[in-house]
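Note that one protein chain of the assembly has been removed; the remaining protein chains are unaltered in position.
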Amino acid sequence: MDEKKVELLKDGKRISGRAFDELREVKIKLGVLDEADGSSYIEWGNNKVIVGVYGPKEVIPRHMENPSKAILKCNYSMVTFCSKEEHGKMGPNRRSVELSKVIREALEGIVETNLFPRTQIEIYMVVLEADAGTRIASFLGAVAALLDAGIPIKDIAVGIAAGKVGGKVVVDLDKDEDNFGEADFPVALTRTGDILLLQMDGKLTKEEVEEALGLIFEKSEVLLSKLREAVEEKYSKEVVKELKFSNKIIK
Amino acid sequence: MLDEKTRIVLPGDVIREKVNRNEAGIVREENNTKYAMVVGMVREGKFIPLEHVYVPKPGDPVVGVVSGERRGIGYVVDLNTYYPGLILSRGLRIKLPLSSQIFAKVARIESGGNIVLTDVKRLPMGRVVDVPAAKVPRIIGRDMAMLKIIKEKTGVDIYLGFNGYIWLGRRGDVAKAIKAIKAIVSKAHIKGLTDEITEMLSK
Partner (left out) sequence: MEDVHKKIRKSYVEFLLEKNERMDGRDFFEFREISLEYGMIGTAEGSAIAKIGKTTVIAGVKFEISEPFPSDPEKGILITNAEFLPLASESFDLGPPTEKSIEFSRVIDRGIRHGEIIPLEKFLLDDGKALALFLDLYVLDYGGNLIDTGSLAAMAALLNTKLPKVEDSVILRDEYQGPLELRDIVVTTTFAKIKDRLILDPSLEEEDAADCFLTIGTSSNYMVSAQKTGSGTFKKEEVLELVDKAFEKRKDLLKYLNNIRD
C-alpha cells in the first residue's frame, strides 16, 4: 500500500460526489469493428475498452482441440498509453495473464461451449484508457461482443467492483479509491445470481462482504438495463459498425 | 424500424412464442421452459434471432469453395463455418480443382468434425460473398420473394447457402445486387424492407 494517505471521504461523502451505492456513467456500443465476428466498445467512467470476438472456428493446431466442447481463448491487454502516470510496456505481463484467465473462466460459465466441440472462440479485450475497474469493464465488453456475434450464451452477465473507502463499503471504485482504499472486490454474475468472477484484496469483515455482495447484486440491475438498451439501440435503425468516442474532437 | 409491436429478446429471456427455424444454437430448453441463447426479436407472435452462429444440419443447402484435397478421401471445402466441408471422391463424377465454387446439400456431420456434402453442383467462376447466417432468411424472403426481385432487377444469377455464402454469377449488374444484399443485411430487422429494396433496385 502507498505511504501517501489520501482522504477518500469528505464530510462522510466520496470525493467524487457519488453516493456509496452509485455507479459511474456507463456507455455500451455493440458492433464497432468490421473484421471481427462481433465487437463492442465500453466507456465506464474514464475507462475505455474495445472488444473483438472471433468464432467458433477450427482449432489450430488441431491437437489442442477439445472433442466435447469449444475452447475459449481470452486475452486482456492494455495499451501503453492507458495510464496517466507512465508509459507502459507493450506485450503481456503477469497481471494481464492473470486477468485473461479470470475473465475466461467467468465467460466459460455462460458460453454454450458444448454446442461446438473441436472449435475455439477468441475474445480480445483491449483497454485504451484505464480508470480502475478495467477487468469488470472488459468483462462487460466481452458479453456485449458475444451478443453482437450471435455466439450462444446461457444468460447475460455483468460485474461490479465493490470496495471499502474510509471504512465505508462502496460500489464501483475509481482510481484513487482503488489505490488508496481498504479493499477491492470485483464480482461478475448472471441475472439468475450465479457468480462467475470473484476476486478480492484488502481487508473486509464478514459483514462487510455480505453488505458488498448485497450492493453488487442490487446495482447489477442498472448495468443489465444498460446492456438491454445497447442492444435495442443497435436495432433501432439500420445497423452500422462504427467506433465513436466521447469527449474528443472529430474531423 | 423497431416499433411498439416488436420486442427485443436477450439470452436468458424466456420465450413463449413460436420459433421459426431449427433451434440449435438459438434456443435451449430447461424444465419445459424455452430460453433464448442469442439476441432476437419477437414480432407477430414469432421469435426471430437477429444474430446467430450457423449450425449445419442434414439437408441444408450450402455454397462452398474447394480449399484442399485429402488423398484417397475427397475434397475439403470452405463453408464459412467452424468445420470443414468434405466431398467424398467415391462416386464423384465431376472435377473439382482448387478454388472451385460449389452448391451442395449437407448429408451428415461426422463426429470427427467434417460436414459431408452430397448433390454437389460445380458453379462457373463467379463471386462468393459472405453474410451473417441470421440474415439469410431475409435475403430469401417469404416464398423467395426477396431473392426473386434481386435476380429479376439485376439479371444476376444467385445461389444462396444457409451457411451464409452467396454465389453471384458474373453476368448482370453484380454491383447492384451486392448493394441490395448489403442493405438487407443492415436492415433485416426493419419492417417494409422488401418494398424498400424493390424501390432501390428499380432506380
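We call the chains A and B, going by the order they appear; numbering starts again at 1 in every chain.
What we mean here is this: a contact is a pair of C-beta atoms (placed from the backbone, for glycine too) under 8 Å apart; a residue touches a chain by one contact, two chains touch by 3 or more.
In this text the structure is predicted, and so the values were computed from the model without any measurement.
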Who touches the missing chain here, A:S39, A:T113 or A:S220? A:S39
Which is it among A:S16, A:N75, A:N179 or A:Q199 that touches the chain not included here? A:N75
Footprint of the hidden chain on chain A, which residues? 33-36, 39, 46, 48, 50-54, 57, 75, 77, 79-87, 90-91, 122, 124, 126, 128-130, 243-251
Hidden partner sits against chain B at residues 65, 67, 78, 80, 98-99, 101, 125, 127-131, 165, 175, 178, 181-182
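By our rule, only the chains that are shown with their structure count from here on.
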In their shared complex, at which residues does chain B touch chain A? 1-2, 8, 10-12, 24-26, 28, 35, 37-39, 41, 49-53, 55, 82-84, 113, 132-134, 185-187, 189-190
Of all residues in chain A, which touch chain B in the complex? 38, 55-58, 112, 115-119, 147-156, 190-192, 227-228, 231-232, 235-240
